[in-house]
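Before any comments, here is the structure.
Removed: one protein chain of the complex. Kept in place: all other protein chains.
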Amino acid sequence: MATADALRGLDIGLFGEDFLLTSEKSDDDLRAVLEVAEFFKSRYRQNRSGRLFETGLAISQFRDQSTRTRFAFASASALLGLSHVDFDEGKSQVAHGETVRETATMISFLCDVIGIRDDLFIGRGHTYMKEVGAALDAGVRESVLDARPAIINLQCDIDHPTQSMADLLHLKHVFGGDLDQLRGKKIAMTWAYSPSYGKPLSVPQGIITLMTRFGMDVHLAHPEGYELLPDTLDVARRHAEESGGRFQISHSMEEAFEDADIVYPKSWAPFSVMERRTASFEQGDDDGLRVLEQEGLANNARHIGWECDAEMMKLTKNGEALYMHCLPADISGVSCEAGEVSAEVFEKYRIATYQEARYKPYIIAAMITLAKFRDPAAVVERLVERDDYRS
Amino acid sequence: MATADALRGLDIGLFGEDFLLTSEKSDDDLRAVLEVAEFFKSRYRQNRSGRLFETGLAISQFRDQSTRTRFAFASASALLGLSHVDFDEGKSQVAHGETVRETATMISFLCDVIGIRDDLFIGRGHTYMKEVGAALDAGVRESVLDARPAIINLQCDIDHPTQSMADLLHLKHVFGGDLDQLRGKKIAMTWAYSPSYGKPLSVPQGIITLMTRFGMDVHLAHPEGYELLPDTLDVARRHAEESGGRFQISHSMEEAFEDADIVYPKSWAPFSVMERRTASFEQGDDDGLRVLEQEGLANNARHIGWECDAEMMKLTKNGEALYMHCLPADISGVSCEAGEVSAEVFEKYRIATYQEARYKPYIIAAMITLAKFRDPAAVVERLVERDDYRS
Partner (left out) sequence: MATADALRGLDIGLFGEDFLLTSEKSDDDLRAVLEVAEFFKSRYRQNRSGRLFETGLAISQFRDQSTRTRFAFASASALLGLSHVDFDEGKSQVAHGETVRETATMISFLCDVIGIRDDLFIGRGHTYMKEVGAALDAGVRESVLDARPAIINLQCDIDHPTQSMADLLHLKHVFGGDLDQLRGKKIAMTWAYSPSYGKPLSVPQGIITLMTRFGMDVHLAHPEGYELLPDTLDVARRHAEESGGRFQISHSMEEAFEDADIVYPKSWAPFSVMERRTASFEQGDDDGLRVLEQEGLANNARHIGWECDAEMMKLTKNGEALYMHCLPADISGVSCEAGEVSAEVFEKYRIATYQEARYKPYIIAAMITLAKFRDPAAVVERLVERDDYRS
């Protein structure tokens, strides 16, 4: 069986671990995620069951809005046979002064996996997930929890691994079905103008830290002042060096698009603004937050030219680079007056962006499987042998 | 096996189709829904499993309040082994300017069925469901979706098929267990007074278009100005002609009740008011909406005599017509000062209305089954052979 064999050829360290940042995982770990995700996708297309749990519970906690990731998580849970409950802090007694440690423990009895989105404030989301993880570790150590749920990062301030891994799987398929064929391909991860403010940095950070691992030529471009977290730049540099890829930064969308095989133009807030935002938020400084928003929007407005339009696309390889977006995109003249991408370009690639998005439920299912099962190759074989129809 | 044999005798065209309007379905389609619903009901009573999905996902989207349909959908999903998630637009990024097409696609990866209620505005609900359906078709065609979820109409501006089909199954049981015994029976679908405004037209429209198909004598009665959608009147006329039944309209509750076997007195808003309401809503004309509400309530008040009370019931066949209601009813002196039905009449038929309601989960389960399985007779036989206990 191809998937089982592929998994046996990998040195996988995901069992019993949370999936918070791709940069903490080995290349083999990531390859395993892709393999298992593809396996689930192929099973699903054949109407074959992917059920791995007789019973079990998946909890999601969204500290920010979500549609696609929310449903991707619910879909992945259903695929595996897990019940799904959303943890809504508003309905809980958390406001009563409970600690993260206590709340995390109290919801985790009989829980298999917790998916968390916490992406609004720099320095907060990843820290929160680590705190939850530490609480769960303590819970197991102290005989409070009968089993340790795995945490899946559904977007934090640093990374958005379910997105970037779905993006990687999309690229793998578009470019011939083999990660090695991404070697040398140029991807432009660029800022783009948006009339909204405070968008997380996790997507560009996730892309530059992940795509540099597989020998790609990653070009990050943004206006001055729209820097990403320095640590993620370091990681991208290191990955490029190790993989024989390339990582460069410029302040020109044109330069980034020049001869690119792939473009990923997307708005985000400057790291420094996001840092001040966290501080204002923690101090309950509503005036400060308002001032910051005005500043942010005014800043953005100075870079309204950073739009991915037909002219810009002509700069890319044969004028035919693959356009990517995590959706929803700010489309000029459609969802806003001026935005990240022209209607013409978006229309041309709309279906491609939907195809990109379709991988996320499978990626999440794969992450859960690899975190919860010691021998994924055997798991895959068992499913194939059982050969149950899904319906 | 009776159900399987009955299904084999029918020419069923429901596989792979959405269930939006009963008027789009053939008589055999509708008979199949009743057969499968009864099969599930009998299984449930015997504590036998109705599970048809190893894993899978059912999504509901309620753009209007709901208790019974919400739980009927959740119950049907559970019966079949589907996980259930409610799509709450408030928690999503839809406000960010996403199109119907994009949102529909984004929630539908790995989804088997989407139940939608969108009944607030004339010209909107059915259109919305068709837009979602078109998005899903495009998704499959463009390799975005690995499978096509089926849409079940949980109430739109035109029809309320899960209600009317549950009502039909109730009538079948009350009148001897055979649809043919409904032939010639007179049903009075009448307007009734309510102190509320803007109630959907989908129930009366659903009843007159469905019950005319089986040779019933359908009498629609309402005050002048409370017309239904012209198209639904045309359908009812055509159905009556084809089935050898009868369809007439009057402006007299008494005339409608005269010698009726069944009465279905229920408030609704006039079509023309609902049309103006849609226009005001689309223009964000809050003053217009308020004026319309005042007008609507004042209009209603002129017809406060349209109440189903004991006197009115005496007009019916032997004074013992079956009273029906989709619930909750506006009961005079109970849930409002003056309403659709007197407390005395409602009390006499309370249990009958609850029995009417109990069919809805089974109807929904049947609609899902027939939309998702090509050979429902084989599906039924497989369940019977497996003979699993539900608990």
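Here the chain labels run A and B in written order, and each chain numbers its own residues starting at 1.
Everything below uses one rule, namely that contacts are C-beta pairs under 8 Å (C-beta built on N, C-alpha and C of every residue); 3 or more make two chains touch, one makes a residue touch a chain.
In this text the structure is predicted, and so the values were computed from the model without any measurement.
Within the whole complex, the absent chain has one touching residue among B:223, B:245, B:270 or B:361, and that is B:361. Contact with the chain not shown here comes from a single listed residue; of A:146, A:254, A:286 or A:347, that residue is A:146. For chain B, the residues touching the chain absent from view are 41, 44-45, 47, 49-51, 62, 65-68, 70-72, 74-81, 83-84, 196, 327-328, 330-331, 334-336, 351, 354-355, 357-358, 360-361, 388-391. Contact between chain A and the absent chain runs through residues 52-57, 59, 82-83, 85, 87, 91-94, 96-99, 102-103, 105-107, 109-112, 139, 142-147, 372-373.
Just so it is clear, only the chains that are shown with their structure count from here on.
For the pair chain A and chain B, the CA-based superposition corresponds to a rotation of 120 degrees in steps of 5.
If each chain is reduced to the centroid of its CA atoms, chain A and chain B end up 41 Å from each other.
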